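This is the structure I want to talk about, given as structure tokens.
Every protein chain but one is kept in place in this view of the complex.
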Amino acid sequence: MIMHRKSPEDQPRIGVYVCHCGVNIAAKVDVEHVRDFAASLPGVVVSRDYKFACSDPGQELIQKDIREHDLNRIVVASCSPQLHERTFRRTCADAGLSPFFFQMANIREHVSWVTVDPGAATTKARALVAAAVRRVARAEALALRQVPVRPEVLVVGGGIAGIHSALTLANAGKKVFLVEREPTIGGHMAQLDKTFPTMDCSACILTPKMSDVKNHPNITMWTYSEVDEVSGFTGNFKVKVRRKARYIKEELCVGCGDCVDACVMKKEKVQVPDEFNVGLSKRKAVYMPFPQATPACMVIDPKQCLQLMKGKCAQTCVDACERAAVDFDQTDEIVEIDVGAIVMATGFRPFDAKRIPEYGYGRFDHVYTTLEVERLVNASGPTGGEVVLRDGTVPKTVGVIHCVGSRDRRHNAYCSKVCCMAALKMAHLVKERTGAEVFDFYVDMRTPSKGYEEFYDQVLSEGVQFIRGRVAEVTDWAMTPEEEGKLVIRVEDTLIGVARRVPVDMVILAVGLEPQVDTAEMQRRFNISCSQEGFFLERHPKLAPVSTFTDGIFLAGACQGPKDIPEVVAQAGAAAAEALALVDRGHVDIEPNTAWIEEEACSGCKTCIPLCPFNAITRDEEKAIAVVNDAMCKGCGTCVAACPSGAAQQNMFTDEQIYEEIEGVLAYV
Amino acid sequence: MAQRTPRMSNLHITRRIKYQNELDLGFGKVMTSIPGAEDLLRCIQCGTCSSTCPLSIYMDHTPRKIIAMTRAGFKDEVLSSATIWLCASCYSCTVDCPKKIKITDVMYALKRKAIEEKVWPRGLPIPVLAKEFFASVLRTGRANEGRTVAKVWLKTRPLKLLANMGLGLRLMARGRMSMKSERMTGSVDQLRKILDSVHNSDTGHSPG
Amino acid sequence: MSKDTPLPSAEGFEPRIVAFFCNWCTYTASDLAGTSRMQYAPNTRVIRVMCSGRIDPRFVLQTLREGADGVLLGGCRPGDCHYQSGNYKCLRRFKLLKRYLAQMGVENERVRLEWIAASEGDRVQKVTNEMVEQIRKLGHCRLEQIPRPETEPAAETHDLEQVGAGGMI
Amino acid sequence: MSKPKAGFYWCASCGGCEESVVDLAEDILGVVEAIDFVFFPVAMDFKREDVEAMEDGEMTVCFINGAIRSSEQREMAELLRRKSQVLIAYGSCSYQGGIPGLANLCSREEIFKFVYHDSPSTDNPQGTRPQVRFDAPEGELELPSLDKEVKSLDQVVEVDYYIPGCAPPTALLKAAVEALLSGDMPPKGSVIAPDTALCDDCPRIDTKPAEPLITEFKRPWQIQIDHEKCLLAQGLLCLGPATRGGCDHACIDGNMPCSGCMGPVSRVRDQGAAIISALGSLLNHDDPDEIDKALDGIPDPAGTFYRYGIPHSTLYARCGITAGNGES
Partner (left out) sequence: MKYLYYPGCSLKGSGRSYEESLLASFKKLGVEMHELPDWNCCGATAYMAVDEMKAFALAARNLALAERYGDGEPVTLVAPCNACYLALMKVQKYMAEYDEVGRTISDALASADLSYRGGVRVRQSLDVLLNDVGLDLLAEKINHPLGQWKVACYYGCQAVRPFAPFDDEYNPMSMDHLMRSIGAEPVDWPLKARCCGGTLTGTIPTVGLRLSYIILREAIDRGANVVATACPLCQFNLECYQSQMGREYGEDLDMPIVYYSQLLGQALGIDDRSLGLQRHFVPLTAAAAVG
């Protein structure tokens, strides 16, 4: 229920609290001065400064003042409302004051952190406080809306992050939909051979979890599927999932592989690079990404299959399948589901090493990425675990290059966090498998987690040669006879201070982690934000690392930023817990910042009706006026701004409140 | 070069230490105010510049070290270093640096500082070359390579001039060099005005 | 009312700019500028609205009337609006409003619409500094000089694509 | 009981407001019967001295139409304010500046220059301009001086009520007179007219689609106007959605779009901005170029959206003129 109450009868009695935030604010803004200034503003009864307003004593202070001074309006001048508005609203509510009689002035993010001159910062803080005081005087008593929450959760992405989130939620008894774009779940972890630092076999620890997902009664797993559309809001999302045509009936296929053997694409040159093996092997049109793929079900690539492309093929696969699972008539299917919360676990994309042409990837056959070598050293990989080069030889010298695409302002300025360890792992594995002389070119060695430094120590003791220096170039330009036919790595050995040329047989590029290509598209579809580097943006890096700015949507894994498996799993658990906390409560409180239309003032001009993005406005034909359905209104205020009669109004953002704010920010000298 | 067995007598044992008061700690910061050198302090000492530089193998300090020394206030060492004069402005380092530091510009700035403080290696014809070049431009608006080079050699290494006479004559014979200067079609006054204006501006990056 | 606000003297003139930022993108971006400690001119005061679609031309006029020297409107990039298309509505009103403002002698640079995504803290910094600089050059917004010589209703050049592109020189 | 005394005076006006009184037709007799006109320069031969001779507050009511631009108009407004108990701004010019207010888009000098020199019909070889003082054979003559800008009545004196319209609908005048006579007046400062926008009682509202209905703006002469269909939906700039009703949709009935003479409704601060917002929102283009192209169809936004209210507009009101004491 919303009460449309005009300003209450009683005069505003306002309390103002100017927060120091330790020194975050106080070092720039003269908080005492702002406090005194606030005290002089009309309606202000109490004005204080305080070290940490959001701390318990800070909140208690406010509550005490509310009771003792009979305050009916509160202004806290501190950080961004995005951070602590809820905290202080709760403070007010707990002291018996409607939470909507609270107003925040952002003097940290918008003032102390961005202003050089303390005088100017103080002036700006005063303006914002003045505006907040004037605005809060116009605040109205509103009630939170309570909306029931659906108990189901959607997990998008079936890497280790998505798998772990889904299992946690399912084990807590919630129904989970897991939507994975590829034909199988598993993500990048499935492609890894061993995992640092303990070097357990990736498949051994991942495969059981994958089959748990498949078999869990609470999990609906849709692979080869994508989310097309998301609407609704926290607790009540409506999601359209596109289940792409596999051309194989999932319920019939047992993954025996007879169809693959039968497929007409016998010759390698008509086959296509195998995605799972990062192009190191080829596959046919009908395939299963890898033996433990989950579900163990084939898929037919429509961009490859002759029948699907040209409508002409002997269809040997159809004949081969005893279970008659091949079905060329399948089409994409759209399923609509309702969920209460969403966990995004869409992972990362490895940096494309071609973007650093000086390293010769794609130009020289013997330059590989770490991910490719993961497949090379893997017993079920394209070479059966043998480290052999594209020309069939075994490398005798190998160079591993760090920071490829990372810590590089021309590409990604950030550190990819896992590649130092991945490079060390490669150095170790390659040395172990081939006995080659391994050179490791690093800029800074970053091994800060549990057991990581110990791993570095081990690799050092194994005799890998570490050269501190960022490689300038991998070239086939030989200066000496020994360099002929080799790849020469040009680098400055910065610890010794000389330029070196190191000839090697094989180069391994430790590529960084990048946001998925379609992150921007996903951001739009799910209405969440991205940070500068393109990963999904968390609500707060420390205090809300798995929440987004859109309520009800949480983040897990490498889609939020580069991280390794232990961290991914920890975060996936956290995201599941947050989602659980939401759906388990059964309802959510929704801000009542909805629009409403003053009946007598509305001329029924129909201006507002087509503007509402959520079709919340309809025309009451009898009264010949417009009416807002506040369950559908999300409070954008577009109709309010457009109404030429001033009949449409928005709770919490009334014209008067904004006019007060305008006058407030300008009355500051 | 064959490695000689070290003997106590030819082991050079020197004591090396840099005292804080010998440094110019603000030097790096000062340099960042020069257009192109603004990112100097961001260097992570990765050495890409040194390894891509075709000349680093001749340098007394690699470009990376020059950046480190500049930042750390080793002003005297930097300005008297041969490195800055060996830089051929090929811009390899500038395009390769992962921190987008415009090292070539830093090298230019250091050269200018060295000239300003009169600490360039004696006998190095570069400043003279630039001066002659400037004179030529002021006279005709254009550079005459032949004349300029001849004059430089005359002033710095007269013997060299003789040695290169042959080349000069061959070039002249092929119409590729002339002692007669090309000139701008208009008057050089306008050009002078422009240069005077720069000269009188307060950029602080013109040694004047 | 701010009628008591003394006008800053001509020298040492510091423009006063009111910014209306949408909650989801531009306000978040300005928070990000804060958390990233990007320093910029202190002349703007941000008023948060849920969507750039809430920005009523009346706010802009009222802001100028109250003595502001510039108004900055900020919304999500085209296609990124949290409410689907509020930013387009804002753009259309803005374009019409600018034509009127031009007739009233309000210089083009004083009222500006920018699309700034949540991740673009640096654009908040850049746009603010740029605008402060431009308005410093123009000086105080002296509407009291109306009537002015006729101004051509200047065509608005603020195109969706161009926003942020930042023309050369 | 003596009849209440009333005055009716014109300032910068076209005469239309007087016509509207005449339009009362036979009702005028009733008015004259109930009220004693003591000052009505258009109709009766009273002089300024007669007014000056009155006691302060002697007139019960005085209607002033027309905007204020000259010294004489200002003096008369002040005089009549003193002499009357209730002062009513009659008509758009008096209410918000009206058509004369558009002159504020140009400077006084520009106006003089055009009128006395440049206009095609001017023949003024000596370049003579009117002077405030002029030595004629008959002696020194004095003319009123022209103010720097046009103001609404309430920007010069306090106004009690407003009757909007260009010219005001007779029904409103009648209603005002009746209310006055019965003593049942609304709160001071009110606009005596309905407080909903014109669309409310527009006969075409049902034909107005609830969708972004504008793709281009057209002038009435450019199209064959449909008699039934919402004019806005036909691409004509109808200001009805942002304009107070009470005009009995006269223009609409004449197949002409509303040009906004009744001013905004009470909750709207600025009529022009309101219509800018509404029309901008309803424009059916997302592409910036398309938007611009459509907007080119409004060559004079200030004159179009503020045709009757430049002096009262939000922006203009910053020009140092008091905002007026009225609703808006």
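Worth a mention:
In this document, chain identifiers A, B, C and D correspond to the written order of the chains, with residue numbering beginning at 1 in each.
The working rule: contacts are C-beta pairs under 8 Å (C-beta built on N, C-alpha and C of every residue); 3 or more make two chains touch, one makes a residue touch a chain.
Just so you know, these numbers come straight off a predicted model, no measurement behind them.
Of the candidate positions B:M31, B:C49 or B:V149, contact with the hidden chain is made by B:V149.
Across B:I44, B:A68 or B:L124, the residue that sits in touch with the chain not pictured is B:L124. Interface with the hidden chain, as seen from chain A, comprises residues 357-358, 363, 475-477.
In the full complex, chain B contacts the hidden chain through residues 35-36, 54-55, 58, 85-86, 88-92, 94-95, 102, 104, 108-109, 111-112, 115, 124-127, 129-131, 133-134, 137, 141-146, 149, 152, 167, 170-171, 174-178, 182, 184-186, 188, 190-191, 193-199, 201, 203, 205-208.
Following the convention adopted for this analysis, only the chains that are shown with their structure count from here on.
Averaged Cα coordinates give chain A a centre that lies 31 Å from the centre of chain C. Once the centre of each chain is set as its mean CA position, chain B and chain C turn out to be 47 Å apart. For chain D, the set of residues touching two or more other chains reads 268, 274, 277, 280-281. Residue positions of chain C with contacts to 2 or more other chains are 56-58, 62, 67, 85, 89, 93. Of all residues in chain C, only 56-58, 60-62, 64-65, 67, 78, 85, 88-89, 91-97, 99-101, 103-104, 106, 143-144, 146-150, 153, 155-156, 158-162 touch chain D in the complex they form. Residue ranges of chain D in contact with chain A, taken from their complex: 195-200, 205, 208-213, 240-242, 245, 265, 267-268, 274-275, 277-278, 280-282.
Looking at the complex, you find that chain A touches chain C at residues 80-82, 106, 108-111, 113-117, 120-121, 123-124, 127-128, 131, 523-524, 527, 529-532, 534, 537, 549, 593, 611, 613-614, 634-638, 640-642, 650, 653, 655, 658-659, 661-663, 665-669.
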